[in-house]
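Only a single protein chain was left out; the remaining protein chains are all shown in position.
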């Protein structure tokens, strides 16, 4: 199951670190591997990071070590190779101009090449993260202000990045020119807040102002808030990640000005139109499939029930990174309700199907609980390609849809029928007509809009992605 | 929010402790304060207990320290006074006849008096738990076998108890004469398993055989399974806890041969009949109110939606025992979905209303998210009295319904209307006609069937409960 | 290397637990396995125990959890079988009359039989310690005051015991009728203090008053201090442990009114008279052999040097209980000074020789550092018998002198000559003439004065010790 990262920032609040802690809690679904906060107080920048969930990483004592009125925070997802504390963000560096903290959601596609160049000039890296490249470029920039140096640094990198950057007196937020990852601005009394998702603002009772525009840099300091463009000469095409709508974002968030819950309900309705089936009951795979299942049931006129119970005492399947545990984790996490499915023809609705192993297990459990037929409906197209823009997807060979037909998958997972939403149907449900303009849906199509970014000045859709050259990590 | 305990036992399996670990995981909803397992191997009984969740209390190393083919386990709820490791069960005691482990779900109503008598005769207690009384009576009994000594010990106590007791060569399971708490028997290949709820059997792929009868003792050893009666001279009236159906049990469990999920759906349907309202959408308080909300919505013909999102990264509200945190916990746990409730007349369905503070907060959050009207429906009668039979309810003064009318409560929690299910409606939904025969519903009525147990040989309903004399703890 | 325990008590001081902590630090040489304190404050008795050294077991936070003006403490030695936290003292028990804490230095020789009797009457034991027997006897006694009940309990046991017992309002100190283990009384401003050794009083700047008499019970409460006799009908013969002088006690302590340092210097002088040798330098095995080596060098007129350096960063050899480590531990602990021993005829003085493995290693190291001859001198007789009165000696088969002649030992440890002090010489050095009247020297002679204690009313020297029946543990 893929994951991503979440970032948060606040400027101008007496309890900046505590608010950041809550903000990270509301972003916990985006990353469970590590959590961290850097706060800027009178004694400079202070950092606290730890492996694990926000609630485990912080307690009162640790938060008390983060005084100050500005803070940035980060939750990180789990990847196999670099699951180390030293890669936990936000990073905090000291350089000639002082201290700077940075938290990053996304992935730089040319980080390895830039890192090699910097190292050959004598730079010493402290982490294996692509994010550190930005810091070294910043340290070598000669401009007078942090924001100017950051502009210079970012002009040298390509890829997906939403950033919050903290110095002793400024909070800077950046969204890459293509707007791949989300970043939202809000207001909490006199403070400005930034978050990957609007759901954070609900928790802390902040007011949502707007999303950052692609290519926008926001500088917040004692003089207030001002905005500038990463590329003063013109905008790049927008490529917002469609998977944020499908899977990552919380249903109570807004993305692109649209309610995620309603999008998913629409995906479910569309799915019912594209893949109807004669059945007795529609059940979701909780919690990710709930809104789509409600949409499907309503459109199809079939009874909606909670036929699978989710345990509150284990996290999402993907928290455990080892295959051997993952398989078992399904049993620990989901339990069929015999009273709902026994003797019934059951439609199961989920938001995505990645490896197929979890779906196969669920279907077997439902049959063992008495289901007469099991029809799986996926509220998205087949996931055929890995992401290089900040999502921790499996490699292509692990994506079952990359090498198998729908019929083969159905046979493997042992369902009576399997239906994926079409790409056009997905885009229509998201309210987009035409050819997915403004979205990146490379995970469904293999068309990587930023793949050759570094080669030339113009970015755009490419027929020939070169995934083998691209970095998977971070 | 009230809680209870869960117990598990297994006899005849090579990985007894590991199966018990899974069994406890499936009972985790019944108690999150501590978890423990005692296993019986060739080197005798070994015990591992810890504060916290099952998944935190045990890892591979700890389970490896529990060899043997028989085991008992326990999950414990949180109470303010006795939240200490020494009270974590199963208890393991050594006495003249060897070692014995015991895990208890319920509460002995005469434990303080018996403890005082035992102490005055020189007994030294190691815990503050009522359960230890049984062990001391067992140690003083003179019969030859553990089961005979246990019968002698249990003849001297009164109250609610489902027990699993482990010695080096036997597993004994007991349900008190009134059958207040559940206890189920299953089979896993050649092994027998016992659990508070049948959902455990689904997880470990065991077959459900039957519930223990009230007043039954089961002895399992190398010769197989045999049963005897606690009271050979006749049965006591049954008083099964109605709150197990309403609240405690998992929806995928069976109780009394009835599916909990279906009971709750019926409670919701009945609630719609008793308290209809003109509204746009029905939403549950997840996850406890889901089945009843589905029933309500279906009966009322109103759209069902997930208008509240539950975070996976905090436990149930009652995990945190301090009031100051509890209030805040609602915000961390539940988030309203503005797209569902904005501008709508909303029916919120929950399974119970104890103090009212959580409901009040939820209603305020829904209004802040745009709800035009909020109508609260509770799929149970008002909770007016504390439980003395093993549920960790608040004291009577904290139960808002014990001292306030429905109108007053509605005003306090700021809803537009409030409807509780009637007692008769509840019993009808559970399939019981007449005056709740066979159930204890004292928490709704104040009629404590076991209150004067120790005074005379016959137990029964009483008009004059004497709650002040009764112990609250354990 | 043998070890023992240390106990401490204080009554009437605002920082009772802190003083006890310091007192235990000064007794650390008597036991390094566990440390614990129980304090009596307005909220009753509170206990903190932990495995390891006093400095590791306690920090400010733990001491802060021990409010009150009276406290008892204990340091425990390491034994193989019962090195568990549950055996760490002081014990704290609740019984019908309230709470009582107890700390014990010594060993009850009839504990197993009494425990079996108590268990067969229904008592449940919490530890595997002999000390718990006293508590159960106390709980069954019917007298009105704690001291009376304690007298009744102690009348039923035999063996070696110095005790400090704490209740909510009293501190009671007891020394067994034979006075096997030491116990001293002191005064710190308005408070009374009790300690196994007088060196504790120096640390806390208390004034030494006197040693408790054999068979004396001291009761300290708000009315002051009073004394009574365990045996009102007459005194038992005194059998003070001679090994306390030889080995256990700190050189800055007083025992029997005699300075330990001076006793050891005398032992060394006597040793020089009994076992002279033509040599160039006398060196001690630090730190235990220093005083005797100074005495030897002075009497013999040979140069004294520090030819072995002791590391401050490992404890005594016996802290590590596994043989495989112990051998290596000598190298970690002691280093030869080549400049002192190279080309020299060296006399090495130590206080005892138990297994011979350490001495063998030391001698090999000295030869590797250039020593031309190595003559080992032991300031005590050969240790031939285990102790049953509270010392954690090896079993008899591990005591090299129990089965080997001096010549055989010398050959095994590879020294050029080996000399033990004679028994008469030892007693003379301690200022005792005649046949060791008043001392127990069973470890050197096999004459166990308390061995048959339980058989009859009179204790005394026995020709036939029955060690196989006697317990080693405690």
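Some observations on this one:
Letters A, B and C mark the chains in the order given here, with residues in each chain numbered from 1 onward.
Assume a contact is a pair of C-beta atoms (placed from the backbone, for glycine too) under 8 Å apart; a residue touches a chain by one contact, two chains touch by 3 or more.
If you're wondering where the values come from, they're calculated on a predicted model, not measured in any experiment.
Within the full complex, the chain left out of the display is in contact with A, C.
Across the entire complex, the residue among A:122, A:257, A:301 or A:343 in touch with the chain not shown is A:122.
Only one residue from C:6, C:336 or C:356 touches the chain missing from this view: C:336. Across C:15, C:132, C:147 or C:305, the residue that sits in touch with the chain not pictured is C:305. Those residues of chain C that touch the chain absent from the view are 22, 25-26, 28-29, 53-55, 199, 202-203, 250-252, 259-262, 287, 290-291, 294, 298, 303-306, 309-316, 331-332, 335-340, 369. The chain not displayed touches chain A at residues 93-96, 116, 119-126, 135-136, 139-140.
The rule we apply is simple: only the chains that are shown with their structure count from here on.
Put simply, the chain farthest from chain C by mean CA position is A. Although chain B and chain C share one sequence, what matters here is the overlap of their interface residues, and that overlap exceeds half of the numbers used.
Averaged C-alpha coordinates give centres for chain A and chain B that are 38 Å from one another. Averaged Cα coordinates give chain A a centre that lies 65 Å from the centre of chain C. Shared interface positions of chain C, defined as residues touching 2 or more other chains, are absent.
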